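With one protein chain removed, the remaining protein chains of the complex are shown where they sit.
So that you can tell them apart, the chains are marked A, B and C in the order they are listed, and the count of residues begins at 1 in each.
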Amino acid sequence: MALKTKEEYIESLKKMNPTVYMFGEKITNVVDNPRIRAGIESTGATYEIAHLDEFKDLVVTESPLINEPVNRFTLPPSSIEDLVARVKINRKLGNYVGTCHQRCTGLDCLSTLSIVTYDIDQKYGTNYNQNFIEYLKYIQKNDLTANAGVTDVKGDRSKNPSEQEDKDMYLHLVERRDDGIVVRGAKAHQTGSLSSHEVIVLPTRALRKEDSDYALAFAVPTDAPGLIHVVGRSTLDMRELDGCDVGNTRYSKYCPTLIFDDVFVPWERVFMCGESEFAADMVVRFSSFHRQSHGGCKSGKIDCMVGAALMAMEYNGTAKASHLKQKVIDMIHRAETLYGCSLAASYEGKPEASGTYFIDTVMANASKIHEGKEMAEAIRMMVDICGGYVADLPSDRDFENPEVGELIKKYMKGAEGVNVEDRIKLFRLAEKLALESADTVSDIHGGGSPEAHRVTILRETDLESKKKAVRRLAGIED
Amino acid sequence: MALKTKEEYIESLKKMNPTVYMFGEKITNVVDNPRIRAGIESTGATYEIAHLDEFKDLVVTESPLINEPVNRFTLPPSSIEDLVARVKINRKLGNYVGTCHQRCTGLDCLSTLSIVTYDIDQKYGTNYNQNFIEYLKYIQKNDLTANAGVTDVKGDRSKNPSEQEDKDMYLHLVERRDDGIVVRGAKAHQTGSLSSHEVIVLPTRALRKEDSDYALAFAVPTDAPGLIHVVGRSTLDMRELDGCDVGNTRYSKYCPTLIFDDVFVPWERVFMCGESEFAADMVVRFSSFHRQSHGGCKSGKIDCMVGAALMAMEYNGTAKASHLKQKVIDMIHRAETLYGCSLAASYEGKPEASGTYFIDTVMANASKIHEGKEMAEAIRMMVDICGGYVADLPSDRDFENPEVGELIKKYMKGAEGVNVEDRIKLFRLAEKLALESADTVSDIHGGGSPEAHRVTILRETDLESKKKAVRRLAGIED
Amino acid sequence: MALKTKEEYIESLKKMNPTVYMFGEKITNVVDNPRIRAGIESTGATYEIAHLDEFKDLVVTESPLINEPVNRFTLPPSSIEDLVARVKINRKLGNYVGTCHQRCTGLDCLSTLSIVTYDIDQKYGTNYNQNFIEYLKYIQKNDLTANAGVTDVKGDRSKNPSEQEDKDMYLHLVERRDDGIVVRGAKAHQTGSLSSHEVIVLPTRALRKEDSDYALAFAVPTDAPGLIHVVGRSTLDMRELDGCDVGNTRYSKYCPTLIFDDVFVPWERVFMCGESEFAADMVVRFSSFHRQSHGGCKSGKIDCMVGAALMAMEYNGTAKASHLKQKVIDMIHRAETLYGCSLAASYEGKPEASGTYFIDTVMANASKIHEGKEMAEAIRMMVDICGGYVADLPSDRDFENPEVGELIKKYMKGAEGVNVEDRIKLFRLAEKLALESADTVSDIHGGGSPEAHRVTILRETDLESKKKAVRRLAGIED
Partner (left out) sequence: MALKTKEEYIESLKKMNPTVYMFGEKITNVVDNPRIRAGIESTGATYEIAHLDEFKDLVVTESPLINEPVNRFTLPPSSIEDLVARVKINRKLGNYVGTCHQRCTGLDCLSTLSIVTYDIDQKYGTNYNQNFIEYLKYIQKNDLTANAGVTDVKGDRSKNPSEQEDKDMYLHLVERRDDGIVVRGAKAHQTGSLSSHEVIVLPTRALRKEDSDYALAFAVPTDAPGLIHVVGRSTLDMRELDGCDVGNTRYSKYCPTLIFDDVFVPWERVFMCGESEFAADMVVRFSSFHRQSHGGCKSGKIDCMVGAALMAMEYNGTAKASHLKQKVIDMIHRAETLYGCSLAASYEGKPEASGTYFIDTVMANASKIHEGKEMAEAIRMMVDICGGYVADLPSDRDFENPEVGELIKKYMKGAEGVNVEDRIKLFRLAEKLALESADTVSDIHGGGSPEAHRVTILRETDLESKKKAVRRLAGIED
């Protein structure tokens, strides 16, 4: 069966041999590195829940392609139900792992390719869609995770790809060979690249004809020769390496930069090569799908923060404070807003030419605009409710110190009847939820930066009909 | 056929004989009073569109009760599709009339009664649901409009109904007779009461056993003896009476207070009488349905304001100003947020025991909380974009004045090529959209005041599951 | 003595003979027209308080120019104390009249001219400052009110003045004669033009050399030949004409458009004529002074709205509701923010070359940006607290109706012990505070539209020093 267990998933990663650097050192045993492992565990949850009664009806479905049950994270949506399930499972997972599970971007790429390869083939008689279908079968049969190689490092933002001083600032075609292509460039913010078996590369922006060497879509394994993962810093990374004060005792997130130092891609894994006018479509589809995904997982993360706030109120003895309840309401309201707009975007989806369903982009972007502002507000309110120890709680090592440990614990005591260790654990989790940069910065920049969502909304809205209605009411003749 | 034309609807109102006071005078010809007529025209649009190709598929449906096509505004939802259609038709209508069409509250009452009368009967073996079904058939067969007699005047808000010095501050049972009941009290903010054939009365709040005389639900015609409509002031009411500077050349809104001065209700039109524990359910159902309705019509009104803003940019010569475009995006974002949450609340609806579908209350209230704050922001942005003449445009009578009319017009000229009369009309419409109190105050208080939505969200959210997820992540044992 | 009483002020207006149109009719007795009179009363309050113990220390000061006590509204600031007094007296007046007192714009013009005429003379050897000093003496000796003719009607906003199809879209020089100049054009939103003895005209924008005919500053009496006042509509204007349901029983505001149909100005009243490079300075000075003024009067108006909210809580029986108290805090916070920034802008003022003091523009604009957004929020919260009768209260004429008046009053009863007439009056005042367009739209557009404040802040801030500090901290070498 195509459904791996979490353990099988981790075993499968152990068999890979990616090139990885972190904090100046080469990492050879990726799976057992505690920093990276915490992220792998998070993606692992997407495998685990496929076998848990509470979740499996939502996450397991039949693939018409391979006629087997598959994990939804390998299935481009072919119905409204599929679109809706994406959001619902993301919310549940967001709450389950309290961070990013890192498996949605791969699905967002698969869904995008499922639409656009078909359209390119229609225009050019190319064979990309067939390549894609075969690749998708491979993904589904092996229950693989892919990450999205979309965001180029971009160099000078005031210039187009081919205008850059260094042409490698956007990933591009270096050589076209009989058996495939060679590519060079770098992709930033590659969340979960080492939790993934595959990287799927799409263009990061609309392209003009003169930039056609940059119009590439393809997939390679994450340990392909020439591919280098450089795991970036995040605020709490040393806690995980150190095994102390981690906060979220189970899961985390990390974000490498991925360098494609002349990587070879065989033709059967190429899904676009030079058709520059489809780059815009690729990026709009991907980012819209990804914004829809966020509406689920981020509302799930707010659910966690609401839970943390409520627990803190109990532990601090402030459960009855009306001004704190008002803040809890404000947090819930934000979760439901992200979720509601993303759900509506899904229910209002429509089939594309290839049969894959696409969402309503205006409402998906409406959800993301809220995320970009309101996650920060939800965090602020959780910190307000929890109190100052989110910032400066003594270390677990202090609590264990034989000289002063008990003394410190004595003073960390909260409401009567509350176990002091539990209160300490809660504050530590709140710190992680509020201040892990790998997680929180994606509220702003994940799925494209805030201005991108706004521009999309303006472009996709039917402005003329609104003007026409107004002229009628004002009595202005058309 | 059950579908009246707009003309038939107006004719049907002419046959009624309600008791009406406005600005100190008794009004006898209601339909031809220009202030009230503008509101009737607005409700008339709900009849008109049932015969327009662009709308009729959405607004006309088959009633299983009378096996005839009916207007959706007479149909309690019996499917997800019905729930969703409510929101969509409200958005379209909001954009079509640029104000409140005043027919949704009646449907919200019918939908509520369709659920709660069934539940009361289950508990008490009463016959309310049958009364209701017969009443509903009558409404559908005659394509009638009803308004919602929900909001009592309330007297001293710190006291329960039966604690009030004057017991009439909440509508209550005065006499129980063989043939029916006699009721007394007053309902405030009765939008469209004179555009309606019927008033459906529900309780305004949860009630305790000692308040059971206040636990009433029933329907009476709007010209029932003892029923007095007092049309309140609104900011622009004199413009309509005067026939000048009306802004919205077609539609408006008015809000009477409705006094029940010992009104008789026959038993077959009584839907609750004394079952106080169901009052809360009545009010929660009604207000949730009504908040869902607002998510449609108010986003439609923002659509109008977006249209007005865009037209103003064209007329003023500011179409290219990037800061104004940003504000247009902010306006659209608000419309889509109200709409998205309300749509999601509908798609996530579920059947109740009676078979009627009910919405997800958390998301319906999430939509309404946004309305309570964001409509004011949308208005502010439209005024910002349009400019100061929203506030102090000379009167049409000035423009017609032979001495100075042409001179004034000369100075009202906007961008080259724009007809000055059109620009004047647009500013006048913007004034109406921004500053008609009958319309804008309902953004805040319609469907219950803001705090009510917040309390509902907290009460209806599953807080325990969020706390549990957090304990698992923090490593706190349950 | 230079200090008129309110009665003397009104008498002095009666002697003037301005050309006025309103709602299509020519108005001859301006002072007794109830709509205009309500505005005159508001300006009258600035005269009245000069004789009231509670206010006079703040509003009366000695003019070094005429060595007599004068009303501060005729005194360009010559010290920090003067700058601060402007804000404080405006806040007190805002609270005293509950609307715009309409006398600050004249002072803002005088203060501007006091700086810029001096600077022009320094450059060109002109005699504008002497003209201005003589004019100022005249104003002070007679305790006159002036209004600010600044905002041109602007025509096509995408074009400069001299590029307009109709050259009159910005007020300009038509003829230069031996004894003076003839000007043509129109000024919009001329708040209080008929409560004023004088109109002082300044340019509305920065001008280029080719627009030098538009670089004009001068003063004329409000009844100068060729000057036409067209009083625009506002939401509640008919209430005042009708003498019923006025809300604010003492004061109001109105905003004419002022047409200069070839008006002659003698040379001694010309303060700039053609020096186009000083137009920007004129408009920046004026608008900064005016934004500082708003920080006072608008916080005073919020004080009124806070008072109305608190009274409504008492009258409704909701004085103990914690969520309403939170909203009151939010309202006060907004008032103090406007006021604090405006006060700080004053305390940080500096003398200009002429000796007149100028404010800190960044903080004055910071105050105004808050006004542009937060007045709407304060209004929204007041309406939330007061309840729905702000929108649709029956008319006083209904209450007086012998048939139903008592019945309606019965149902308007609020908390026990509250006089129902008082509650009705309060709601009517709240309606006026919230929904009088002449008043509320100036929160957005008064003193220049919101984007103007933002651009000013960016231009006036020392960005380089902030960048330098950052380079030092990051370890980047300069």
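By our rule, a residue touches a chain if its C-beta (ideal position, glycine included) is under 8 Å from a C-beta of that chain, and two chains touch if they have at least 3 such contacts.
Keep in mind that what you see is a predicted model, and the values were worked out from it rather than measured.
Undergrad: Among A:K14, A:K123, A:K159 or A:R459, which one is in touch with the chain left out?
TA: A:K159
Undergrad: With respect to the chain omitted from the figure, which of C:A279, C:C341, C:I385 or C:A438 is a touching residue?
TA: C:C341
Undergrad: Quickly run down the residues of subunit B that touch the omitted chain.
TA: Residues of subunit B in touch with the missing chain: 322-323, 326.
Undergrad: For subunit A, which residues touch the unseen chain?
TA: Listed in rising order, the touching residues are 21-26, 151, 153, 155-159, 165-166, 168-169, 186, 188-189, 228, 230-236, 238-239, 242, 244-245, 254-257, 259, 261, 316-321, 323, 372-373, 376-377, 379-380, 383-384, 387-398, 400-401, 403-404, 407-408, 410-416, 431, 434-435, 437-438, 440-442, 444-445, 449-451, 454.
Undergrad: Mind pulling the subunit C residues that touch the left-out chain?
TA: Spelled out for subunit C, the touching residues are 84, 95-98, 247-251, 303-304, 306-308, 310-311, 325-326, 328-329, 332-333, 336-337, 339-341, 343-345, 347-348, 362-363, 366-367, 369-370, 422, 425-426, 428-429, 454-455, 457-458, 461, 463, 465-476.
In the analysis below, only the chains that are shown with their structure count from here on.
Undergrad: Cα centroid separation between subunit B and subunit C, in whole Å?
TA: Comparing mean C-alpha positions, subunit C is 37 Å from subunit B.
Undergrad: With centres defined as the mean C-alpha position, give me the subunit A-subunit C separation in Å.
TA: Here the centre of subunit C sits 52 Å away from the centre of subunit A.
Undergrad: Which residue numbers or ranges of subunit C touch two or more of the other chains?
TA: As it turns out, subunit C has residues touching two or more other chains at 323.
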